[in-house]
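Data first, discussion second: the structure below is written as structure tokens.
Heads up, one of the protein chains got dropped from this complex, but the rest are sitting where they should.
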Amino acid sequence: MSFLRYALKKLAVMLLTLYLIATATFFLLAATPGDALSARVERLPETVTQRLYEKYGLNKPIMERYITTMKGLLHGDFGESIIYQGETVQSIIRQKGPVSARLGLQQMLLGVTIGLLLGLLAAVKKGSLWDYLVVVFSILLISVPNLVFALLLQQVFAGQLRLFPVIGWPKENIWLGGWEYTVLPTLAGCFGYIASYARLLKASMLDVMNQEYILTAESKGLTHREVILHHVLRNAFIPIVTYLPMSLAMCITGSFFIESVFSIPGLGLYYVNAVAAQDVTIVMGETVIISAIYIFVIFITDILYSIVDPRIRIKGGKR
Amino acid sequence: MQATPRYLTPDESRRIGIVALQSEKMQRRTQTYWQSAWRKLRKNPLAMAALFALIIVLFFVLFGSRISGADYLTINARERNQAPSAAHWFGTDTMGRDLFCRVCQGAGLSLLIALICAMIQIVVGCAYGGAMAYFGGAVDSVMMRIVEILVSFPELLVTLLIMMVIGKNTLGLLIAMSITSWCGTARQIRGQLMQLRETEFVQASQMMGASPARVILKHMIPNTVGILILNLCSSIPSYIFTEASLSFLGMGIGGDAISLGVLISEGKTKMDFYPWQLFFPAIVLIFVVLAFNMLGDGLRDALDPRME
Partner (left out) sequence: MEQTSDLLSVQNLRVSYRTYAGEVQAVRGVSFTVRKGETIALVGESGCGKSVTAKSIMHLIKTPPGEFKEGSQILFNGEDVLGFEGRRLTQYRGGDCAIVFQDALAALNPTMRVGQQIVENILHHSNLSKKEAKAQAVELLRMVGIPQPERRVRQYPHEFSGGMRQRVMIAIAFACKPRLLIADEPTTALDVTIQAQILNLIHSLQKQNGSSVILITHDLGVVADLADRILVMYAGQIVERGQSEDVFHHPRHPYTVALLKAVPRLDQESGKRLYSIQGTPPDLIHPPEGCPFASRCPYCMEICTREKPDVTQFENAHEAQCWLYALRETPEDAPFARRESAEEGEAHV
């Protein structure tokens, strides 16, 4: 079956891409001036320094290190953190992953829901005051960086009104507990989703409404509501459905800046710190894992697209 | 049936045959594409306001420090953390430097970085996309694969890694931010050019013996400029954002150079006591990005020939 071959080919390209990303990351890190240990070993005696370098293999020639790293990757062994002793990439992902995932999912759930509702409103009431308000509102939202939103919310609702904690994240019951910590970071991150999904759905719906089959539907005597529900939305959701996985991939990789503002112990913040400290193993591991998620989602999107749009199952491309 | 039968005079019934052929109509249409785009843009109040706002920002960036009579580096220990006043319109920072001048300076650098990145994106994207469309075949598919691999690299991770390698300076920032951003433009240009090559008007003009230069000049460029302008308008805000965010994380430009991101990051530390130190750079950043977004929105409508 051609579909299976298509999927297998995509899978092969996926693995190749991942390999290239790992390689690129490795050499970029190797090319960075200085290394993670230089700060730590400054005041240590020569012999200790030597031992440390040996422990992390930083004294070996670059190609040898490359091969060791790649072999490790194959077995899912990313190595030990240079800065935080005893921590491995897996343990960090296990700790920080759920934090970033919860934050991202909450932002997305809230943002996408509101965004789609606004987009629907704007498209159905096209040309009205509502439409105009949604357009202005969404341009306004995408023009304010997450970062500024985060600072603003923190200042007003936590700093002045004292309704929510200024910083922090629930330590127990990581998926459901401590909602008061999550309100502001969630709000700060959801605006981008609202704006982009409102615009996406509106544009997509208007595009569909201009199609001739909508005229056919109207000529059958369907009411406006029926036309919107059965014909417009169904087709207008195709781009939305294919866009969602991308959002999902990006939301899990963490909202770096929001995590930084609210001191949330998530993957994003950790990654930035690891890069700054040149914690080679952690950066390597996180890059590969995040990229893998990212690439996998692109792969899923392709597959999903062919399921949502029956036309693509037969031939490639539109029509 | 007619009430009063009308008699045509010989003059009236003089035969004149086909009056005018109304030729040259097609040519007139291609000329009026830009005119009509401009006309539509002018009728869009939001877009015009945005254009006006950008001109004002540009004016302050260029002449701001001269107008306020201060400069952005002079440290004045007696005027630290002052609230906005007639002497210091945006107040002063922790070292007594005039915030208005600093914001003008920072906005200038932010805009400059964003513009350069956007230009790199467009030039590289055009060259790469053009090459893909021009060579086609195996070359095209290999180049396309490269693009696909590059875009699978999460953008922020690449940016951070490159910043580490090259160092926290303006050059590093420029390279880091534009290292994968041109991929989208290249794809769009390739798609557009390939689509154009198949269109009837290009094939017709080729069949009529138009030289490749003429085809490129008359058809390819006018039909891709729209995409490029939109690209420019939508990528500038994202560069401004990225720059600000990186600076905020301490991964942006270093040294004495100031950008809006640096100012926001400085302002954040004094947010509780001197909120204006955060407020002014942030508001200017939002203002600039908003203007670009509104202009981009207006341009999108104006350049879309279907939006009659």
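Going in written order, the chains are labelled A and B, and every chain counts its residues from 1.
In this text, a contact is a pair of C-beta atoms (placed from the backbone, for glycine too) under 8 Å apart; a residue touches a chain by one contact, two chains touch by 3 or more.
Just so you know, these numbers come straight off a predicted model, no measurement behind them.
Q: Under the definition given at the start, what are the shown partners of the omitted chain?
A: A, B
Q: For the full complex, which residue in A:Asp77, A:Asp131, A:Glu218 or A:Asp302 touches the chain that was left out?
A: Reading the full complex, the residue touching the unseen chain is A:Glu218.
Q: Even though one chain is hidden, which residues of chain A still touch it in the full complex?
A: Residues 127, 211-213, 215-223, 226, 230-231, 234-235, 238, 309-311, 314-315, 319 of chain A touch the chain absent from view.
Q: Considering the whole complex rather than only what is displayed, give the residues of chain B touching the chain that is not shown.
A: Here the touching residues of chain B are 1-2, 5-22, 25, 36, 39-40, 43, 308.
Rule of thumb we're sticking to: only the chains that are shown with their structure count from here on.
Q: Would you mind pulling out the distance in Å between where the CA atoms of chain A average out and where those of chain B do?
A: Chain A and chain B have C-alpha centres separated by 25 Å.
Q: Which stretch or stretches of chain B touch chain A in the complex?
A: The touching residues are 46, 145, 148-149, 152-154, 156-157, 160-162, 164-165, 167, 237, 241, 244-245, 248-251, 264, 268, 271-272, 275, 278, 282, 285-286, 289-290, 293-294, 297.
Q: Which of the residues in chain A come into contact with chain B in the complex?
A: 13, 16-17, 20-21, 24-25, 28-29, 31-33, 135-136, 139-140, 142-148, 151-152, 155, 159, 250, 253, 256-257, 260, 271-272, 275-276, 278, 283, 287, 290-291, 294-295, 298
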